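Written below as structure tokens is the structure these notes are about.
Note that this complex is displayed minus one protein chain, with the remaining chains in position.
On to chain A.
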């Protein structure tokens, strides 16, 4: 378990160009990996084009109170990148004028941005139907000033999507840090207590499962059933849906794959599980991802690899939905992660 981000450790993998070099050219002792571009071209899907914009995903900063070993953002307490109020104002202008029905706030721990509450208040007035905040749960208990977050979320009818890689302590703590499981359980109970995922309540609480290791997620429905049974029996916790997400081979998960000598096998496992049907609904086709400094990307993963949108419009300050809808989606070898098996997106399986 790393205690610092790749960036703070001056690890080469903190550089997007080094990650892309690994993705494209190495380490493949068992022959070169087929190109994702050729795979989708075989079914007439290249270039990949966006559909109607549905989700505006905004990363309000890479600062986080956790340092998870699989984090694709390379987030942590040492990351200082934080969206300014000025950039948030630019986002709010777009939120007011976009056709997207879902606003998805992510990080790092989005709650650690000092303007987070102001932004939630302003954005909630803009008529977005589904207003998601991706919470790591432990932030609620990290400091007294966050203890009232469940009530705050309730007040603005925020849809809380929380990471919980497993319903057992050992696996969760190994991936996300010592003590994370117990704090996550307490935070979930606090959310339940204010009404989240309770019968008759419209407050939505979804969980995100991602494998704690070099393997792919199984059937989302089966895993949801196991999570619901275990969390109810052991901790009297309720939640709405489970999103099963495949770990993408970038950033700290890439570091783990290389260090544990699982990289090549994992990449082959992704290629072997390639599902053309998943390409139809990958998240980049209905999402725009905005970085803490306002740049636009096809998805959160492209954001971390600094692969900006292929469009004249590249920044939130010059946002133009028509021009963006006309772009080609930027792809690379990491895209196998979203098209493996039942497919993977920030909303879980897609196929």
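We take it that contacts are C-beta pairs under 8 Å (C-beta built on N, C-alpha and C of every residue); 3 or more make two chains touch, one makes a residue touch a chain; residues count from 1.
Convention: contacts and distances are computed from a predicted model.
Of "4Fe-4S ferredoxin", "Nitroreductase", "4-carboxymuconolactone decarboxylase" or "Lipopolysaccharide export system protein LptA", only "4-carboxymuconolactone decarboxylase" is the UniProt protein name of the chain excluded from the display. Per the touch definition above, the residue from A:14, A:84 or A:218 contacting the chain not shown is A:218. Across the entire complex, the residue among A:168, A:193 or A:232 in touch with the chain not shown is A:168. Contact with the chain not shown here comes from a single listed residue; of A:152, A:235, A:268 or A:295, that residue is A:268.
If you put the missing chain back, the residues of chain A touching it would be 30, 166, 168, 211, 213, 215-218, 222-223, 226, 265, 268, 272.
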